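For chain A:
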Amino acid sequence: MSQIEIQLGGLGGQGVVLAGMTLGRGLALYEELHVSLTQSFGPEARGSACNVQIIAARAPIFYPYLERPDILVTLSQGAFRRFAPGLKDGGLLLFEEELVKAEPLPNGVRAYGVPATRLAEELGRKMVMNMVVLGFFTAVTGLLRPESARRAVSESVPRGTEALNLAAFEKGYTCGLERLTAGTREGIRVCSSPISGRS
Partner candidate 1 sequence: MSAPVEAPLAANPVEAVLRSFRMPHIWCPGCGIGTTVNCFARALEQSKLNLDKVVVVSGIGCSGRVAGYLDLDSFHTTHGRAIPFATGMKIANPKLTVVVYSGDGDLVGIGGNHFIHAARRNLDLKVICINNFTYGMTGGQMGPTTPVSALSSTTPFGCFEPGFNLPHLAESAGAVYVARWTTYHVRQLAHTMGEMLRKNGFSFLEIISPCPTLYGQRNRLGDGLAMMKHFKQQSVLRHGAPTKEVGIELQGPIAVGKFVDIERPSFLDVMNEQLGRTLEAEYAGCVKDHVPD
Partner candidate 2 sequence: MKADPIGVLTGTHFFDGDHACCEGALAAGCRFAAGYPITPSTEIVERFAQRAPLVGGMFLQMEDELAASIAIQGAVWAGAKAFTVTSGPGFSLMMEHIGFAAMTETPCVIVNVQRGGPSTGLPTLPGQADMMQARWGSHGDYELIALAPSSPQECFDLTIHAFNLAEQYRVPVLVMMDECVGHMTEKVVIPPASEIEVAPRRYTRLPRGEYVPFHAGPDGVPEMVRAGEGYRIHVTGMTHDEQGFPAPTVEAQQKLVQRLVEKIRRNAEAIVRYEETGVEDAEVVVVAYGITARVARRAVELARQQGVRAGLLRPVVVWPFPENRIAELARRVRAFVVAEMNLGQIALEVERCSAGNAPTVLVPHGGGAVHHPEEILEVILAQARTEEVLR
């Protein structure tokens, strides 16, 4: 089965679901992949744990739930604590570095932190942190082309906020490229054609 499993976790109100929906949209509509997105959230609308699960594949997806994610994005310590142990060996962790202390890291996991909240604050709106994360994700994983992601961002965010959200996306994207080439950590395998090579 050539499929990749992605999980995004954080707190309600952080925009995790919108980030996941935007990512799923980019993959499903502009990368011609089969995508299934499922989500779970607590009964409270704000502040409770929430997470989004995405499967992307070249072939139709039957079982739409994750077994062990290849990529985990955590925006809260709680999400890290809860989901990091489930990450696949050799998987990839992306985290909000000011909100999450990514320790202990599971075996073989490569981790990239992004100061998403701070970058969003530079734009004057902390709430676009999720789009910073999406930009970062796009750069680091190479799972979808930045133009696919940008298109998905424009279509997913509330009307009138496209420019702000795209600016946030670019901040995260740039940061991702910098962190990738900084050479401090090993480069990532899931790159230009990440799905075809996996089993």
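Candidate entries met the following condition: all candidates are chains of the complex that A comes from, given by their letters.
Quick note on the criterion: a contact is a pair of C-beta atoms (placed from the backbone, for glycine too) under 8 Å apart; a residue touches a chain by one contact, two chains touch by 3 or more; residues count from 1.
Everything numeric here is computed off the predicted structure, so don't read it as measured data.
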* Structure fact -> Touching chain A here (same complex, options 1 or 2) is candidate 2
* To do: Report the residues of chain A in contact with candidate 2 in the complex, numbered from low to high.
  => 21, 24-25, 28-29, 34-41, 43, 61-65
